[in-house]
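There's a structure below that I have some questions on.
The complex appears here without one of its protein chains, the remainder shown in place.
Chains: A, B, C, D and E, in written order; residue numbering restarts at 1 for each.
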Amino acid sequence: MIFTLVVHASPVQHQAPETALRFARAVLEAGHTLHRVFFYRDGVLNGNTLVSSPADESNIPEDWQALAKEYPLDLVVCIAAAIRRGVLDANEARRYDKNQHNLAPGFELSGLGQLVEAAMLSDRVITFGGRG
Amino acid sequence: MIFTLVVHASPVQHQAPETALRFARAVLEAGHTLHRVFFYRDGVLNGNTLVSSPADESNIPEDWQALAKEYPLDLVVCIAAAIRRGVLDANEARRYDKNQHNLAPGFELSGLGQLVEAAMLSDRVITFGGRG
Amino acid sequence: MSRSLHTLNTPPSDTDTLSHCLMALSEGDELLLIEDAVYFTLPAHRHKLPSGVPIHALAVDLQARGLTNATDISIISDPEFVNLTLHCNRVVSWF
Amino acid sequence: MSRSLHTLNTPPSDTDTLSHCLMALSEGDELLLIEDAVYFTLPAHRHKLPSGVPIHALAVDLQARGLTNATDISIISDPEFVNLTLHCNRVVSWF
Amino acid sequence: MNKRFLLICSRPPYGSSAARDLLDIALTCSVFEQSVSLLLMGDAILQLLPEQNPTAIRQKNLNAIQSSLALYDIESIYVDAEALRFHGLSAETLLLKPQALEPDALQQLIREQDVVLPL
Partner (left out) sequence: MNKRFLLICSRPPYGSSAARDLLDIALTCSVFEQSVSLLLMGDAILQLLPEQNPTAIRQKNLNAIQSSLALYDIESIYVDAEALRFHGLSAETLLLKPQALEPDALQQLIREQDVVLPL
C-alpha cells in the first residue's frame, strides 16, 4: 500500500506532528510505501532546522530527519506557506534577500502540486492537523 | 497609562498578531506608554526575520520593526518558547551549535520574568491569542 | 466599582469559549467582539449575548467579513478599543 | 461497500467538530479517537458517540491522559492504526 | 489519472488562513485536472458571505479568489444544511450558489471520493 501524510500543525504547540511521526514509522515498519510527507500551513515549521530542544525533550524536525536516514523518505514543505512563515532554503533566502536560511537538511521546498500529485499516486492520504 | 501586550499566536495562520499590531499603534498614537510587547508560545514566530511576503501582502515581523522605528518599543520574545520553536539569536545559535540564526533585529530573547515584571509595572495587560 | 473589559475572538460555533466568557462576566463589565467573534452580530446569534452588558464590535473586523447589520451594538475603531481598556480596571481575553 | 475511517482529535467541549464528524459518519464507517478526543471515553461523554459504529482509541493517548476506564472501546496501537486505514477506502480527519 | 478530491473546511474566513489555504489547494487540483469538490461545513459557510472587505486588516479579499473558481471549472460547492440553519442564512444569498446537503447526501458525497483533504 502507498501512503501520503499531510501535516498542518506546528510542533511543540500541537501534538499532531508527533502523532504523524509515530504513524509514519508504523507505516514503514509494516513494509508499506510512504510516498511523501507534505507539510502545509503552520506544519511547515516541522522543517525548521533551528528548533533546539533541551536534552530531555523531543525535537520534531530532528526526528523526521532521523526517520529519513532509516528509510527513503520524501519530506516536502509547501513553498508558499513556508516563505510566509519564515522557513527558507538557501535559494529562497537569496531570492528574498535574507542572509540566513533554516530549512532542515532532508526537507525540500516545493509547490502544492506535490501534494496533489502525491494524493493521485497514493492509496491512502491522511491529514494530521490541529485547531487554528 | 502604561500598557503591556502579550501575543500568543503565530502570524499568517492567525489574525491575532495583526490585531495586536493595530492596538499597539493606537496605544502609541494616543500618547500612552507601551512598556513591552511580550511574545509567548507560537507568538515567538512574530520575531522570525526570515518571514518573506509577496510584495502585496503584509509582513508581521517587519511591521513590528517598523513600529519600533517610529516609537521606542521593547519587543521581547520568550527565550524558552523561542528555542523550542526555532527562533534563535546569534548567541543561542552558538549555544545550540547551529550555524544560522533568525531573530529579527529589534527583538530580544529573554525569560518569562520579563512578562511578569512588565505586568507588575503596567496599568493594563492585554493578551492577543488564537485557538491552539 | 471594579470593572473588567472582556474581549472575545471566537465564532459562535465555539460554544465552550463563549460559555467561559459569559460565566466570567460580572454586572457592570463590558464585552468587545473582535476577529471571528463579530459573527455574533448576525441576527441568528445576537440573542446568545447578554442584554445587561454593553457590547462593542471592532469596525474593521465587521467590514472584513461583510457584516453590516449590527444595529444594537456599538461599532468601534482601534483608538476606541484603547479607550475602552482605560475605562475598565483590567482586560480579560477569551480565545 | 465504500467505507471511511474517521479520525477525531478534539475534546468533548468542541461540540462543533464533533457534530461535523457525526454528520459525516456513514453506516459501516469506523471512528478512531486520537489525542484530545480520547476524553470521549470518560463515562460522562461516552454516550455522545454513536452506538452503531466501531469505535477505537489510541492507547498512547489514553495512557498519557490517565484514562483507564474505556471498557467498550477497542484500544489500539500505532500499527493497528495503520491497519485500520487499510481496511477502509479513505481516511477523513476531523480536527 | 483522474481522482475525485473532496476538500472539507469548517473555519470562518480571516480569523485564520484556512479559507485561503483551501482555495489554493482547490486551484492546484484543477491545474492537475482532478475532479474537485468543496464542502464548507459549520462556520466555513461564512466564507461565502458577500461584500467582504478585509483591506483594513490587510488580507486578500476572498470573494475575489472565489469568483475565479468557475474559470478553473470548480463548480461543485457544497454547504451543510445544518450550518445554514445555525447561522440563519440561506444558500441563495451566498456567493457561488452552493448546494445545501442534509446528512444523508453529505455522507453519500464522502463515499464517492478517492481523497478527502480537511482544512
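Everything below uses one rule, namely that a contact is a pair of C-beta atoms (placed from the backbone, for glycine too) under 8 Å apart; a residue touches a chain by one contact, two chains touch by 3 or more.
Just so you know, these numbers come straight off a predicted model, no measurement behind them.
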Listed residues D:V60, D:I73 or D:V91, member touching the removed chain: D:V60
Chain not shown: contacting residue from C:S2, C:S51 or C:T71: C:S2
Interface with the undisplayed chain - residues on chain D: 9, 11-13, 35-36, 39, 42-45, 59-61, 63-68
Interface with the undisplayed chain - residues on chain C: 2, 4, 16-17, 19-20, 23-26, 90-95
Residue numbers in chain A that touch the chain omitted from display: 12-15, 18-19, 56-58, 130-131
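The rule is short, and it goes like this: only the chains that are shown with their structure count from here on.
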Far-end chain from chain B, centres as C-alpha averages: D
Top-ranked pair of chains - ranking by C-beta pairs in contact: A-B
Taking each chain's C-alpha mean as its centre, the one farthest from chain C: A
Distance from chain C to chain A - Cα centre to Cα centre, in angstrom: 38
Interchain centroid distance [CA atoms averaged], chain B/chain E, Å: 33
Where chain A touches two or more other chains, by residue: 8, 41, 81, 125, 127, 129-132
Multi-chain contact residues (two or more partners), chain E: 14-17, 42-43, 57, 59, 115-116, 118
Chain-chain contacts as defined at top: A-B, A-D, A-E, B-C, B-E, C-D, C-E, D-E
